[in-house]
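Only one protein chain is missing from this complex, and each of the others stays in its spot.
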Amino acid sequence: MLAQFGFGVFVLTFLLALFGVVAAVVGYFYKSDRWVEAARRAMLLTFPLITLAVLALAYLLVTGHYELQYVYSVTSNDMPFYLKITALWGGQAGSLVLWSWLMSAFASAVTLRKWERDRELLPWVIVVTSITLAFFLSLTILYENPFARWWQTTAGDFVPRMFAPAGAIPVTPLDGQGLNPLLRHPGMIIHPPILYLGFVAFVIPYAFAIAALVTGRSDDRWIRLTRRWTLVAWLFLSLGLVLGMRWAYDVLGWGGYWAWDPVETASLMPWLAGTAFLHSVMIQEKRGMFKQWNMLLIILTYALVIFGTFLTRSGVFSSVHAFAQSAIGPMFFAFIGITFVTSVALLIYRWKDLRAEVEMTSLFSREALFLLNNLLFMGVLIVCFWGVIFPLISELVTGQKVTVGPPFYLRANGPLFGALMALMGIAPLSAWGKSTFKTLGRALWKPSIPSVIVPLVLAILGVHNWIALVGFTLVAFVIFVTLFEFWRGVRSRQNKQNENFLVALWQLAGRNRRRYGGYLIHLSMVVMAIGILGIELYQTTTQKTLAVGEDIQIAGYTLRFDSLAQFPYTDGRIVTRAALSVFRGGKFLGDLYPRYDYYTTSGQPMTIAGVRSTLADDLYVVLVNWEDVSAAQAPFKVYHNPLVNWLWIGSLMFIFGFLVAAWPEREEETRKGKI
Amino acid sequence: MSQEPNTAPTPKRGVPLWAQILVWIGLLGLLGLLAAGLLKAKNPILGIGSSVPDFTLTLFSGYEYNGAPEVKLSDLSGKVMVINFWASWCQPCASEAADIEAAWRSYEETGQVVFLGVDYVDTEPEARAYMTEFNLSYPNGPDMGARISQIFNRNLGVPETYVIDRQGVLRFIQIGPFQSVAEIQAIIDPLLVGR
Partner (left out) sequence: MKTKNIFLLTFYFLLFAAALIPAVAVSAQQPTPSDDEVNAIARQLYCPVCENTPLDVCPTTACHQWRELIRQMLAEGKSEAKIKQYFVDYYGARVLSEPPRTGIYWLVYIVPPVAFLAGVYLLFRAFQTWKRLAKEPITGADHSSSLGTGPEPAEGSGTAADDEYVARLEEELKKRK
């Protein structure tokens, strides 16, 4: 009953979305406010409807209605309550529902506001968001229906269908398969929703951009309206990526955080375009330039979001992450075809109207540096995109499979990211308009001096890897520049307003939230870079089979195998856990408990490393479960990851930077005309 | 709108033709690529009724076919061919190995059927142990570079068996192990009828 209700709600919402598209288009061309208002109300109505369906699905999951194929595939009797809720997005069908729900939520939030000033944009914003929503709902209704139930056909096969096939009888299993063990980790629980939040939020600026293109507006109104959306989208996308990295690090057991797997790279690509977009729009707002770039970048971001979703779910690309193959590939293909072609055609049509109001006059000006910024991000994007699709091309042409892995990406992207870091240091000190090498140089020399000391100190301390030297120097440079900028601003306030340091700092950041929030985010990025440089350049690993009492050594640490135990655990798993003691220089530092869990229902194992984390490094031990393990002897794999925790510290910092940047403006500033 | 003294009203040029052509070619190329990828993902296995492309199987030392250490598919035309993919690390393969050998023995004298064993991504010592254990007397060879498997199934698993008729057309695909000798013979016998 509830399942049929949920399905019916989806169908109704789909029809509403389609109606919204038609009504909005009619309203625009016939200049009818009533039709546009009808479209707006249709969009607003989709949200409560989808929420109902989501609640229905959640209820069915929690109460274990295993006659539904989706519930059967992601829950089981021995799962705790909270995991049954998170199972909502644990499979293909449920995660598509989550997508639709978020799309509807954001589109409704956007259409809720008062639209007096921008009435002509509204219909097209509704059209774009409704089409996207309708597409994802169509996938749910036609192919990945979470409300489909199990039937046994006359031939004896078990098939999942919404409506009964001829002569089939309904079947109700007593227990489900349970959620994939890899998905039962806290990081994996929030990683998909946060990532989808980022993806879906980027649809909003895209919708406004398309609206601007269609209505022929070349001003930056659409950018200012969606400024906060872009920031929020960026935050969630960045967080989603970091959570994925953390989860990979904790649970996959190979001591790394990023493998350049096609699905990972596919989620990075919208971030690259989105970050470039985030920066590039500042130039349009301040100088009326880069209009073409901004349209291109937001279209690219949206296109890459859809492409990434397609890549993950279509089975075309081989990946450890990909969902099981399904029939939605062709639908995605059609949607990609339509949206890409339409967006590109619109952009080409309006290209000349997007001419800048002011042109760039100097290669050393801030505008030029932002142009370089765009170029570098596009460079990384090209590398990633090419690396992802090349195996497909190669296989179609030669018939042989090929892998494009970390060495390719690191070699190509390393210098590009290095250049981006340098830009993070140089750009804040640059000036708008006329600039020469001398003027830029004059601004730069002060923070450059301390930065030069850094590689000297490192070299003395024994760091000879030139990549590390360059990398850490750039990190230091950015830190010095950013702190210098803060200091300069505070001093200037102190001189003018006679405030004390902290008050000046508070006021400074408060009145220039975007700038100083942005600086904080830059700082957090280079802090993350410290972690990345540490683990990429200096990770060491060793593996050995130890008998009880034997030890294994790495990077000055000694780990001694003390004991091994095996016992059943609450949610139907058998845990095999080893105890090791950690020493350094003879001094006892603590115990580590690497283990692996074997889930009996699904027959899948999950490795949990024992990790000792400090600011300087991580000592990461895995109990190797593919060689022979017994109480007397067990194989262990140990990784030493220097500086890796700065990666996580940096990611916490950028949340703080985001809050500074995105905090709502005060009333008086809104009245003055800043929206 | 403020302007700087030396700003030029740049001419409003649209996208130059060469750029438009490039962009559309690129976009259509990408779409074509995705379409081809989707088709391949949907139909990873060689279709029944299609002609099997020629390949050469280099045999393990100790095996030979007509005195040569390798077998070319095109040399076998006129006979019914049974290509069986296996690996030493594959449990279900072991369950059908004896049946396949027995089926081979039943057709050996007729000279009308050829059995070929293709060892898929395996290591030689373990493969030899497998072949010795099941007394495999028909020609076996490793799938070098995994090339032969890519012809039949892009996502090949083991065991899989492909039966090709006298005209070189694929007639039967078995994914997974056979359950009995009779099952194998039931597939081959109809293909032996007629010339």
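All chains are identified by letter, namely A and B, in their written order; residue positions are counted from 1 within each chain.
Here, a residue touches a chain if its C-beta (ideal position, glycine included) is under 8 Å from a C-beta of that chain, and two chains touch if they have at least 3 such contacts.
Not measured: the values here are computed from a predicted model.
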Omitted chain - touching chains that are shown: A, B
Residue among A:L174, A:V397, A:I460 or A:L615 that touches the chain left out of view: A:V397
Identified contact with the non-displayed chain, of A:L142, A:I169, A:I382 or A:A547: A:I382
Option from A:T63, A:S492 or A:S613 whose C-beta touches the chain left out: A:S492
Of A:D33, A:E550 or A:E627, the residue in touch with the unshown chain: A:E627
Hidden partner chain, touching residue among A:T153, A:S326 or A:T361: A:T361
Residues of chain A in contact with the chain not shown: 120, 215-221, 253-254, 259, 261-262, 285-288, 318-320, 322, 353, 355-357, 359-361, 363, 368, 371, 375, 378-379, 382-383, 386-387, 390, 393-394, 397-398, 400-408, 412, 431-433, 489, 492-493, 507-508, 511-512, 515, 541-545, 605, 625-627, 635, 637, 673-674
Residue numbers in chain B that touch the chain omitted from display: 1-3, 6-11, 87-89, 121-123, 126, 142, 144-147
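The rule is short, and it goes like this: only the chains that are shown with their structure count from here on.
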CA centroid of chain A to CA centroid of chain B, Å: 38
Parts of chain B lying in touch with chain A, wherever the complex brings them together: 1, 3-4, 6-8, 10, 12-15, 20, 23-24, 27, 30-31, 33-38, 40-42, 145-147, 150-151, 154
Residues of chain A that touch chain B when the two form their complex: 288, 310, 314-317, 325, 329-330, 333, 336-337, 340-341, 344, 348, 351-353, 355-359, 361, 389, 392-393, 395-396, 399-401, 433
